[in-house]
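The block underneath contains the structure these notes are about, expressed in structure tokens.
Then we have subunit A:
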Amino acid sequence: MALLSVTDLEVRYGMILALRGISFKVENGQVVCLIGANGAGKSTTLNTISGLLKPYAGKIEFDGRDITKWRPDRICKAGLVQVPEGRQVIATMSVQENLEMGAYARSGGWLGPYLHPQKARKLSEEQRYDIEMVFKRFPRLQERRYQKAGSLSGGEQQMLAVGRALLARPKLMMLDEPSMGLAPVLVNEVFSIIKDLKAEGKTILLVEQNARKALEVADYAYVLERGQIIKSGPAETLRNDEQVIAAYLG
Partner candidate 1 sequence: MDFLIDFFNLNDVQWVPQIVNIIWNGSLYSLFALGYALIFSVLGVLNLAHSAIFMWGAYVGLWAVCGNTVFDGQCPAVDVPVWWAIPAAMIGGGIIAILVDRIAFYPLRQRNAPRLSQLISSIGIAIMMVAIAELVFGKERLSMPLDAIPRRNFDIPDGLSIENPLDIGRIGLGMYVAEFNILLTPVRLQIIVVSLILMIFLGFIVTQTRLGQGMRTVAFSERVSSLLGVHVDNIYMIAFFISGALAGAAGMLYTLNSNVFLPSTGSELTLKGLTVIVLGGLGSIRGAVLGGYLVAAIEVYMVAATDYGGLADAVVFFLFFLVLMFRPQGILGQPLPDRA
Partner candidate 2 sequence: MKQRFKIVVCLLLIATLVLPLSAMAQDGGDEEETPRMGFWEECADPANLSGEIPIGVVFGLTGSIAQYGEPQANGVRLAEQEINESGYLGEEATVTFVYEDGGSDRETSIAAFEKLINEGVVAIIGPTLSSQAFGADPLAADAGIPVMGVSNTAAGITTMTGDPELDQFIFRDSLPESGVIPGTVATAVEILGIEDVAILYGNDDDFTASGYEVFVDALEEAGVEILLEETFSRGDVDFSVQLTKIIEQDPDALVVSALIAEAVQIVTQARQAGYDGPIIGGNGFNSPALFTDAGEDANGVIVGAAWNVGNPNELSEAFVEKYTEAYGNPPDQFATQSYVGAWLMATAVRCADSADPADIRDALASIQDFPSPLGLFSFDEDRNPVHDPVVQIVDDGAFAVFDESYANYFD
């Protein structure tokens, strides 16, 4: 049983058909990438999985449960966490608070964290430890711990966004174009972070326009074009696929 399996997913924006019935799977411990040009429907896919968009048809199963109709916060709490396109760090909060918000999903039931006298205020031992681990992973964030997230550079914001997602202890992390808008040096840095995460055994669904880099880290890949999956296979195979080379790696 795959950790995440998407079956015949169809999504519309009004009359516009953005996804035309796509199916794919992410196995535990895998890094799977979804490559495609701008406007192919990659973000739509992730947002539908995250529950932000309601599919017109199709089914999404995660960890053995049908999550198609779940609310986004419930999906997040179940361990399926998205790092959205454009980072979306909370600009008005400090780095520390952004990370604390990352652990929000772990803080209990619908009123749990609010009414419990200790939980209401404090992070648990475990959460605190996880935050320290993120700072260990990204020392640059530690230096800017009490700075507002809005004042960070693009690369730092991406680190913060990834760190924040890690704090939810995700079973599956979905990254939406983490390299978008970054200088080449930073792009390499971002992909080395992903490699590290992979090495730690994390399961990742990576969405990228930068097919070359993505195919380097991924185990398995799907190619999305105008809302349809036109090709799939082990990353190794796609890297050598002539059509893919012509369209995405050339």
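Note that in this section a residue touches a chain if its C-beta (ideal position, glycine included) is under 8 Å from a C-beta of that chain, and two chains touch if they have at least 3 such contacts; residues count from 1.
The set was built so that all candidates are chains of the complex that A comes from, given by their letters.
No experiment lies behind these values; they were computed from the predicted model shown.
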**OP:** Spot the contact partner of subunit A in this complex among 1 or 2.
**Re:** 1
Original post:
In the complex formed with candidate 1, which residues of subunit A make contact?
Top reply: 50-52, 71-73, 76-77, 81-82, 84, 88, 90-93, 97, 100-102, 104-107, 110-111, 113-114, 119-121, 164, 168
